[in-house]
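A single protein chain has been omitted; all remaining protein chains appear in their positions.
Chain naming follows the written order as A, B and C, and within any one chain the residues start at number 1.
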Amino acid sequence: MMYYVKLGAILLIICAIAAGLLAYINGLTEPIIKERKAKEEIQTREALIPGATFIADKTASGLDFFIAQDPQTNEVIGYTFIAAKNGYSGEIQTMVGLDKEFKILNIKVINQSETPGLGANCTLEGFAKLFVGLSDTELLVDKDGGKIPAMAGATITTRAITNSIKEQVIALKNHLANAPQALAKSSEEVN
Amino acid sequence: MGYIGEIFVMAMTAIFIQNFVLARFLGLCPYLGVSKKLDSAFGMGMAVIFVMTLASAFAYLIQNYLLKPLGLDYLQTISFILTIAALVQFVEMVIQKNAPALYKSLGVYLPLITTNCAVLGVAILNTKAYRATDPTLAYNFLDSVLNGFFSGVGFTVVLLAMAGIRERLEFAEIPKSMKGMPIGLILAGIMALAFYGFMGFKI
Amino acid sequence: MIILPAMISILEASPSMINTLGAPIMVIGGLGLLFGVILAIASKVFEVKVDPRVEQISEALPGANCGACGMPGCAGYADAIVHGGEAVNKCAPGGAALAAKIAEIMGTVAGSTEQKIAVIHCTSGGTNNTKWKYAYQGIETCKAAVNIADGPNACSWGCVGYNDCERSCVFGAISIDEHGMRCIDPDKCTACGACVKACPRKLIDLVPINKTVYIKCSSKDKGPIAKQACGSTHPCIACGICAKNCPVNAITIEQNLAVIDYTKCINCGLCATKCPTKAILDLLAGCRKKAEIIAENCIGCALCAKNCPVKAISGELKQLHTIDSNLCIGCEVCVSKCRKQAIKMV
Partner (left out) sequence: MRFISEITKGLVKDNPIFVLVLGMCPTLAVSTSVDNALGMGIAATFVLMCSNIIVSMVKGITPAKIRIPVYIVIIASFVTIVDMVMAAYEPALHKSLGLFIPLIVVNCIILGRAEAFASKNNVLNSLADAIGMGAGFTLSLVIVATFRETLGAGTWLKMSIMPQSYDPMLVAILAPGAFITLGFLMALINMLKEKK
């Protein structure tokens, strides 16, 4: 009987210590990581549409996006949101900046775990430039009849990013098309 | 397409299209290490199928009934690895008792199933995978177990193919310095290229 | 020691910290306990009854799995000793020292083992001392070469020279000299018998290490054919002179080939001096010492005179005996027979 208890106890102690340590360090580091991630998000948003103030908003389908306004004239100059989809080996989150006519100003992949050297090349600006100036209709990989040339050896990653952006742009367009008055209302109270 | 169709799609994907060894390139250490002889390869294959199936099952239970409700997602890796390690230790005892010869020929590669990327890979991918037929539905318990099983079968199919070829390679005329592992690696490279053929399939 | 600081810091930390720590510790700790108990039960259910002596012995064995003991590898031999009651001295590479060690583990008396080494009974097979029937271009192994038209060399009993023996030797005791001949290093050779099995023409056998006279030919052809086929001009032509001259009749001629019976051979090297074709190799040729009787110890029992193969010792009973040095061939038989250690080699 002692043999079972001894084995169970040793494994319990070691796992408990490990879990305790992990939780303790997680407790310390989690807030820092969250706060740093938020700061990073704001920075990337500024980078996408420079010189704009952002107002948070939410589409009917639950996608939260930001309306970029010119600080002086309060006039809408664009939108930004985060599109996410499963790529080759995990979820890829891309932040997208659109102008008023829903043409892509710029994109930035903020979170991905694709294979280094192949899929992971989507974080380079060379890849982001491919998307600039495209409207949602052209947003397809060249193999599927669109304008985006698939990255060498990483078609799945390219297709995942492109489709994720396309879906969100269409969702945003529909939301803003049938809820123009919501746009006006939200801009006062948040400022 | 009904559930049978879903299983068929999952099987084909796991064995051919997204084969864990030759498409995702996970689980290569035992793949190269054990594929010298057919019988030890078969033994390893069975052990990996057993561990992968049970690991997927345990991983699903832990993820959905322990980690998610308590919001402890950062413990995912350690809890999955702990279950896999316990499973491998269990398999090691079973093999040592019932098949000592196989236990000898597997050697260090049996404990290495624990760090076998394929086993942990399938456990983690199951938590993020969506059904092929309608992507909105996430994997339920049965899907995860089946996917684990088929991934194990995929691993074994490729391992046996490799072991079969490498056994014949022993008698081929190979320059002295190429014998053994180097020729095995080049063979694995060519098989990987062949498996790229499956990559583009859409079922 | 890690727990203490962690505990202290938890107590200071805010209560919210405690429940954020509590949950993971319980979850992972619980999993650990669960698996610990399951594995403990499993280890009891799948208990493999291993006799501790088997592990001790297999650790003592050299682990070369050479199979000289006739068992499938060292683990098999260890198992056979403990369960099958196998003799403890069958491990040739380990030799007497290992046999004693195993005996001590097993608590039995170890039989003595005669240390042996491998000897190649052929003087040709090198690059410049082999007559070739045809130029062989095929798989570079003796086993393959001998299958094609009875081997590329003229003598169908001789060495083909593709070094299967050297490749099979686990202990690296066989090396190839500049003429392509194989030489065996007696210190490294553990008489495991791998080369004996590897040689397709069976040219190698195991000879006790203290015997230094070897017949360096295995040709079973008649004299003239052997002489004509042999590339090294040292064939055994079965003339029988060595058999006649051997003081202890240790040599017999079988199928046109002289064979030494090493249980009788007294290492005197006479046969090597008499052999017309120099087919017999004597490692101690020319450096053998002569026997000499020590006056004060000799009691005249004449035992040495009776056993001397060449009758080089003379003297009356109970009188001091003398050895005729030019008759004496230095075989040291008298030295081993004399109970009073009255004879020494000079």
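The rule is short, and it goes like this: a residue touches a chain if its C-beta (ideal position, glycine included) is under 8 Å from a C-beta of that chain, and two chains touch if they have at least 3 such contacts.
Treat the numbers as computed from the prediction; the structure is a model and nothing was measured.
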Chain not shown, its touching partners among those shown: A, B, C
Per the touch definition above, residue among B:8, B:25 or B:198 touching the missing chain: B:25
Hidden-chain contact residue, picked from the options A:120, A:140 or A:170: A:120
Option from B:9, B:81, B:99 or B:138 whose C-beta touches the chain left out: B:81
Residues from chain A at the interface with the omitted partner, ascending: 6-7, 10-11, 14-15, 18-19, 21-22, 25-26, 28-29, 32-33, 36, 113, 115-118, 120, 152-153
Where the missing chain touches chain B, by residue: 25-29, 31-33, 74, 77-78, 81-82, 84-86, 88-89, 92-93, 108, 111-112, 114-117, 120-121, 175-179, 181-186, 188-190, 192-193, 196
Touching residues (missing chain, whole complex) on chain C: 32, 35-36, 39-40, 43
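Note that only the chains that are shown with their structure count from here on.
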Which two chains share the largest set of C-beta contact pairs: A-C
Core chain by centroid distance, with centroids computed from Cα atoms only: B
Computed distance of Cα centres, chain C from chain B, in Å: 46
Chain A and chain B, separation of their C-alpha mean positions in angstrom: 32
Shared interface positions of chain A, touching two or more other chains: 15, 18-19, 22, 26
Contacts with two or more other chains, residues of chain B listed in rising order: 75, 78, 82
Chain B-facing residues of chain A, complex: 15, 18-19, 22, 26, 30, 86, 89-91
Complex interface listing, chain B residues touching chain C: 62, 66-67, 70, 72, 75, 78-79, 82-83, 85-86, 89-90, 93-94, 96-97, 100, 104, 173
Residue ranges of chain B in contact with chain A within the complex: 24, 74-75, 78, 82, 125, 128, 130
